[in-house]
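A single protein chain has been omitted from the complex, and every remaining protein chain is retained in its original position.
Order of writing sets the labels: A, B and C. Residues in every chain begin at 1.
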């Protein structure tokens, strides 16, 4: 992997981390008045996917979409403004954190019904195939999506038609406060189910961003080569509460030991260590990158905070193409 | 296999065949005024399952349920009366061919939405497990059910909780007039998908009733032994049109050659040949059995035909436990 | 102009749309099979290719979402369900995605999908093959809901639906597939949201849709010969509803009968009565009435459907009651020659 790509991967993870932590820090101002699902601790898959995919590739996602949106090239100030409920938000304040969009970079939408965008992504892939494009669609999913019937229905059709779809699964072991054990048989890895429905599958360490990049890059290459739909499972961990800004290891659905073990494997720390050792980044690079990112994020929040709220009438607009 | 069991298997297939053919013959009288989905040609799986299952085991099914109902011990006159829309029908004329029930023998219901009874069967299994019974639930499904999301959702839960469920799949290659090729990737056998979701699977020749019996018996034994949910795929073929009494090889969705090849492998002819050779049945037995079955069926149709129609008010009854 | 059946008019509209716009795709269970969804899609794949006209797995939910995604990708998908009942599996996609996409992303992009659903009835369709749930779709902001009655409207409204930029639920009554009418050739479109005045009269405003308009027409014509005359309004689209036409009529007649092919309680006829009552209060001279399906599912036995559905004679009776005038209606039932559980002699089961 080139030093440049390595640095971009690290930088992308840092950027996501800083954005998400800033949201967490400022949530208690009660200006972001909507549910937020943060990706702190699980930045690697997004960063890797973002650097594999082209802008003309398409992406859809679910409730935990900030990282996907940013990595795909989504407009940061517009995302923060959306969370603030402002007119300048990427969805005009209509959607909030759970409904992001930036079509200019192929981020076609994230929605809050678990599994809800999976067939939408497959349908986008159908449109690409019918139009003869060699772009691909990346559908970000969590481990719970493998419990939804629509995933199997959509995957079956994708396999049937050899559609250019990547199912990118971030397995963070939990759905809200429910561990995998109450939802899926533990002796049946997610990857095996995906293989059963006919997807080509690989899996790996979701906290090792280089591994993530290699797996996603391989899958996307196969896709562009016409090999049919791909499934990549990346194991990772969410640090904060399912929804909201806080830590919740005290409430008892997971152990502090488990959390600490994963935090020891902070994807950013790990990769920074590697790159330091390789000499790809040094303290000066880190400091400069951090400063630049913080400035960008601060500016985005300032933009969001100072943006106007949407006019009241907007609440009633955009139901139909031509308002009655 | 004991001679007695062999004869019962043959007799059960003959019984189903005679019932279904009588329905087909008499459909043009226009007294059976509802869709009928016949199982002619694919009697073996039902006959085998019926002889493996106990009366206290539970069964659910779909639109093509006559054979399942009969094999499980369902009341023949009540079924014919139901198809005739009579008050004496097993569902009081409310349900018709697609909605059969006979709880006394564990036939808990068949309904017409593809996949619709799959979770119902799993829920019945949950109730058995919670009540500590060692009965099992047999869910009859067709090949199209593996395209429905609810199958995967229900199977996942069955695997998660090790429920006593047998998914008995009659793969007859078609869903209405649609071959498997437009619905599922041909290089992905149904059994593999079922295995992927975590079911224990076997598959075999659905026109060889002894093979069917062995596979189903093995699966049910494993179930009673607590091995968790089972999937049995049996390859077979429907002779008549998807819905209705006629042959439809002329309309072009399948070839006459294919049909003839399957008809050569008539499960009844095949097994009769074997039993003759073994000396288990002879002409006299065949003649006696046929006569007895024909008499039974004739009586059932006479019962149905002469039964009263439900009183008009019944159309508005049974919406709630206590009529308002 | 050619006299064609409703089913042929649907097929004609699909062919015109496929011809006009390469973005149009047509799919659904049985679309390419030898029956072609009651003839409505017959052989279209031969002309337009299996890439654009295709069968699908029994995966109603995902295939709806796939249509939505395809629409977001620039296509104009037409998805068909052989029964409305099967589409209940896909309501999450219809309501949470198709209907809301434009709104929830601030107007960025709409979902120009058309979802045809066929409403079954009679010949033992029974409880799971006969539901007429237009009230559900009409309750959802973001959806348009179309219910044609005539062959001409079937074509004109379907073309308008396909080229509409919003998601449209297009409900075809199985019993109308064989009605015939003069259908204009080519790219013929009927605007969504405009009702059709089928008959005009002075005494009662009768509002119907789909098969109810067809039944009402018999009733209205029958009563006309007894000097009770009606405005018969065919809604055509049940969301949006053409309130100006209805209100103008009720202001003249002062009397309303709202018909519905769906259940009475919480159905469309409630909306029509509620809206008209509030909007035309001063003009109403008698209590508005509704006549809809009873609040029970359709049973399978023909003995149980005989007195279940609303037919011309019932409509005539209630019109007379609303008008407060004596009338004869029993002969309407007697005039029917075919059994009550089939739309006509052409129909011989099994579905």
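In the analysis below, a contact is a pair of C-beta atoms (placed from the backbone, for glycine too) under 8 Å apart; a residue touches a chain by one contact, two chains touch by 3 or more.
Quick caveat: nothing in here was measured; it's all calculated off a predicted structure.
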{"item": "Residue among B:119, B:142, B:198 or B:228 touching the omitted chain", "value": "B:119"}
{"item": "Touch with the omitted chain, as defined above, among C:6, C:38, C:123 or C:136", "value": "C:136"}
{"item": "Residue among A:144, A:166 or A:190 that touches the chain left out of view", "value": "A:144"}
{"item": "Of C:288, C:302 or C:343, the one touching the omitted chain in the full complex", "value": "C:288"}
{"item": "Residues from subunit B at the interface with the omitted partner, ascending", "value": "58, 60, 89-95, 99, 101, 103, 108-109, 111, 113, 116-128, 130-131, 149-150, 153-154, 156-157, 160, 317-322, 324"}
{"item": "Subunit A residues touching the omitted chain (full complex)", "value": "27, 30, 33-36, 85-86, 89, 91, 93-99, 111-116, 144-145, 147-150, 175-178, 182-184, 243-245, 251-253, 309-310, 312, 314-316, 319"}
{"item": "In subunit C, positions touching the absent partner", "value": "61, 85, 88-89, 91-92, 95-96, 100, 103-104, 126-128, 131, 133, 135-136, 138-142, 239, 262-263, 265-271, 273-275, 277-278, 281, 286-290, 295-297, 299-300"}
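Note that only the chains that are shown with their structure count from here on.
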{"item": "Interchain centroid distance [CA atoms averaged], subunit A/subunit B, Å", "value": "46"}
{"item": "Distance from subunit C to subunit A - Cα centre to Cα centre, in angstrom", "value": "42"}
{"item": "Centre distance in Å when subunit B and subunit C are each reduced to the mean of their C-alpha atoms", "value": "36"}
{"item": "Residue list for subunit C, restricted to those that touch at least two other chains", "value": "56-57, 59, 61-62"}
{"item": "Where subunit A touches two or more other chains at once, by residue number", "value": "149-150, 153, 156, 160"}
